[in-house]
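With one protein chain held back, the other chains of the complex are shown just where they sit.
Up next, subunit A:
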């Protein structure tokens, strides 16, 4: 028979996740089924290989960076709570946010937190700064072999020049936020969950 997906998820867990992430009950159960189906080793946690098995993600140029965002510093496994916490960044922003009284003070899917998620895609060493090197690496991931090093370098230089306001040749989070202030982040970084 094997273990049934829903039987491993208790009601208390669902309630906690609901409070923390704002997903509805049915969304949490369905995402748990999804988590369970990705978990080929059936050990209650996902590894990087489990994510790589999704073909659409494997062909995404930033696939590795996105997968990395799920794993906390230095860890190789992500459990369901961690999975939901990361996905919560992509919940659409609602007017009547019920979980405003959270420990961290702000819901996971706020504009700031969404921007922070995007910032971390660039910030490879997680030192809260995007250096020229890091920017180059991410650019290289996105364009593949189609652009020369020099051209890519000049693009990176120009980008940093435009964004950098305090002259340290790196992009900090506030500078990043400033560059993207006119972008509709709430819409572009939200996934429309049904039900």
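By our rule, a residue touches a chain if its C-beta (ideal position, glycine included) is under 8 Å from a C-beta of that chain, and two chains touch if they have at least 3 such contacts; residues count from 1.
We take it that contacts and distances are computed from a predicted model.
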Item checked: Which of "Aldehyde dehydrogenase domain-containing protein", "ER membrane protein complex subunit 1", "Glycerol-3-phosphate acyltransferase 3-like isoform X1" or "Large ribosomal subunit protein uL29m" matches, in UniProt, the chain that is not displayed -> "Glycerol-3-phosphate acyltransferase 3-like isoform X1"
Notebook entry, point to check: Which residue among A:87, A:108 or A:170 touches the omitted chain?
Noted result: A:87
Notebook entry, point to check: Out of A:45, A:93, A:124 or A:155, which touches the unshown chain?
Noted result: A:155
Next item on the list: Using the touch rule from the top, list residues of subunit A that touch the missing partner.
Entry: 1, 4-6, 26-27, 29-31, 33-34, 37-38, 51-63, 66, 87, 90, 117-118, 121-122, 138-139, 142-148, 151, 155, 158-159, 163, 171, 176, 179-180, 182-185, 188-189, 191-195
